[in-house]
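Complex shown without one protein chain; remaining protein chains in place.
Think of it as A, B and C in the order they're written, each chain with its own count starting at 1.
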Amino acid sequence: MESMNHGLGVDIAFLLLATLAVVTGWRVFRTDSMVRASFFLLVSFIAVGVIMILLAAEYLGVAMFFMMAVEMTVMALFMVMFMMNPAGLNPMNMVHQERIAIGAGVAGFLVLGAMALLATFPDQPVPASLDPVRSLGNEMLGDSMLIFESAGLVLLTTMIGVVVLSSHRGRYGAAAEGSMPPGLEPGGDPAGKPEEDEEGEGGHHHHHHHH
Amino acid sequence: MFSELFLPVLMVIFMLVIGGYAVAVLDRLVASALGTPQAGRVWLAPMSRGAWLLTQHANATEAPDWRAWRLAPALYLALAASGLAVVPWSASLVATDLVTSVVLWGSVEALATVVIFLHGWSANSLLALIGGYRYVALGLSYILISMFVLIGVALPAESLQFTQVVASQEGLWNVIRQPLGLPLFLIVGLGMTFWGPLNLADSTDLAGGTASEISGPPRLVWDMARAGMLVAFSGVAATVFLGGWLGPWLPGPVWMSLKMLAVLSVLLLLGRLLPRLAPERCVTLMWVVLLPLSFIDLVWAGIGALL
Amino acid sequence: MTLTTLLLLAAALIGIGIYGALSQQSFVMLMMGLELILNGVMLAAVAFWAFSGAGAPEGQLLTIIVMAVMAIEMAMGFALVVAVFRGKQADVTESLTGLKH
Partner (left out) sequence: MELFALLIILIVVLGAGLLVQWLPMRHQPRPSWSQRVPFLGGGTPDSHAWSRYHIRYYSMTLLLIAFEMEMMFMYPWAVVFVENGMKAMMEMGMFLAILSVGIVYAWREGVFKWQ
């Protein structure tokens, strides 16, 4: 494992990974296909994870891979469920207040970048003898026990909240029974998707084109 | 330089090729032993099929996502390779002996879900897409089981490194110490490579699922990647449950190969013997039956590690 | 690879994330912007841990907590999207006038 006195190879790898992270991060908002967008975001996360591994935070970097792989898969599934045009077969633009957004983005980058360039931070690299995973584990069972436990409880609350909010099939049967057509078969025709209602409501400016 | 860079690379590629071939041959042997006649000679048939696929004309669909469609099989192969890279052959013969190799294998499982979904998605064909969606349901369910089982073996080793996990089995193998672990982990292996009973992604009721639209060279890469993943999985299973290179008389790598072959044969036999599960039952089974079993496995492992 | 370059990269990711979060109409895309911001925050946390924290475990813990925030944000966010979608058949922020008052 390279420590802080790293060589040229690490620098080159860092440059490539940084470019990859930024370019894919940018492509997320510039691609027509929503599924592609979520996988671009995944690549950006993976690049940052590899940089973390280069920084000797080996556990966090590798953990980033599995966390983000799962999260982005779920993201892609939700894209397919909610977006007009999940595939990018026809171009689309779902952007509002773009000028303000660009301005805010650039301003954010400039402020944070200036902080990075101008501020001086203490130079105390990780000691070579430190085992990052072990120290993290001891911290979680020692001083930060409370954080650890409350994180567990918060996650339980999240689970219950998620189930309450998203499950439409309570223990007494489907909540929306009678108001929506039931599904035909698992993985079959997308029956029960309320597309017709939506077109009638007139809330959308984007229509889904069938080829 | 040679021993640090080229040796690991050569080792992994050699294992991918030999392992993939071994999977094809073993599967045919198992099939003919169970009474399904096999065309051609068992030893030559995989080769001729490979050569045929290599020269076959490749199919295309109307508007696939070309880049993702071609990348997905290659990425799956690369994931199999990185799984094989962390498998130790002896205390010193490891392609890459990462400190967090157990977590890396967990990431390989998670990323495999992404790649298989991408493979089904990118073809722009209904049956392939359904295979992809089904696989995601399965993949997201087995990943937790696998993590619990692997954390269970990390407890006595006090490390997330495969070499340490093997070293901790010096006295007694984990397959005896944590009896629930190996069966649960084998299910994960079948799921990951969508083999046999858990073949939700490429099943015949979907006319081949995610692979229904590919032929020729892409199909060759996809089949090799699946076989390679099965080999990588059996390597990990032999490492964490069967004591890896440990064993009397023979040198470590030989023991390791024998154990891997044993795991492979069990997997292929299970794949041929067990009936295929209905996809909608899978999720309930994984979460309601197998996941609590993996909790029990973890508690068992924890008590065992403290005693 | 120095602390400054790492922080610049983190700033770039946060900037792109701000742009995405502000400019996208769709909930799901908006969430992607937020995730990208948190990506930059995590990178900065690890960079500080590696270069100026002397290996204090809190740096790593902070990253894990940011990851937890991300997971909770995503799970709750999507659950809300589902709940709102079921009620109003809308997935675009602007059609949600009901939530404004």
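The working rule: a contact is a pair of C-beta atoms (placed from the backbone, for glycine too) under 8 Å apart; a residue touches a chain by one contact, two chains touch by 3 or more.
Owing to the predicted nature of the structure, the values given are computational and were not obtained by experimental measurement.
Undergrad: Among the chains present, which touch the one that was left out?
TA: Checking the complete complex, the chain left out touches A, B, C.
Undergrad: Of the residues listed, B:Leu126, B:Leu172 or B:Leu250, which one is in contact with the missing chain?
TA: Counting the whole complex, the residue in contact with the absent chain is B:Leu126.
Undergrad: Going by the touch rule given at the top, which residues of chain C touch the chain that is not shown?
TA: 64, 67-68, 71-72, 74-75, 78-79, 82
Undergrad: Could I get the residues of chain B that touch the absent chain, sorted low to high?
TA: On the chain B side, contact with the omitted chain comes from 4-5, 8-9, 12-13, 16, 54-55, 57-63, 70-71, 73-75, 77-78, 80-82, 85, 95-98, 100, 102-103, 121, 123-129, 133, 136-137, 140-141, 143-144, 147, 151, 154-156, 158-160, 207, 212-213, 216-218, 220-221, 225, 279-280, 283-284, 287-288, 291-292, 295, 298-299, 302-303, 305-306.
Undergrad: For chain A, which residues lie in contact with the unshown chain of the complex?
TA: Residues 1-2, 9, 13, 35, 53-54, 59, 63, 66-67, 70-71, 73-74, 77-78, 80-84, 86-87, 89, 133-134, 136-138, 140-141, 148-149, 151-153, 155-156, 158-160, 162-164, 166-167, 169-171, 183, 185-186, 190, 192-193, 195, 208, 210-211 of chain A touch the chain that is not shown.
We adopt the following convention: only the chains that are shown with their structure count from here on.
Undergrad: I want to compare two interfaces, A-C and A-B. Which one has more contacting C-beta pairs?
TA: By the number of C-beta pairs in contact, the winner is A-C.
Undergrad: Any idea how many Å lie between the Cα centroids of chain B and chain C?
TA: Going by mean C-alpha positions, chain B sits 33 Å from chain C.
Undergrad: I'd like to verify one number: the distance from the centre of chain A to the centre of chain C, where each centre is the average of its C-alpha atoms, in whole angstrom.
TA: 7
Undergrad: Rounded to the nearest whole Å, what is the centre-to-centre distance of chain A and chain B, using the mean of the C-alpha atoms as each centre?
TA: Chain centroid spacing, chain A to chain B, equals 26 Å.
Undergrad: Quick one: which residues in chain B touch 2 or more of the other chains?
TA: Expected reply: no residues.
Undergrad: Taking the complex as given, what residues does chain A use to touch chain B?
TA: On the chain A side, the touching residues are 1, 33, 35-36, 39, 42, 58-59, 62-63, 65-66, 69-70, 72-74, 76-77, 87, 89, 131, 133, 186-188.
Undergrad: In the complex, go through chain C and note every residue touching chain A.
TA: Listed in rising order, the residues are 1, 3-20, 22-29, 31-33, 35-36, 39, 42-43, 46-55, 57-58, 60-61, 63-65, 67-68, 70-72, 74-76, 78-83, 85-86, 89-92, 94-95.
Undergrad: Residue numbers of chain A touching chain C in their complex, please.
TA: Touching chain C: residues 4, 6, 10-11, 14, 18, 21-22, 25-26, 28-29, 34, 37-38, 41, 44-45, 48, 51-52, 54-57, 59-60, 63-64, 67, 71, 74-75, 78-79, 82-83, 94-98, 100-102, 104-106, 108-109, 112-113, 115-117, 121-127, 130, 132, 135-136, 138-140, 144, 147, 151, 154-155, 158-159, 161-162, 164-166, 168, 176, 194, 197-198, 201, 203-204 of chain A.
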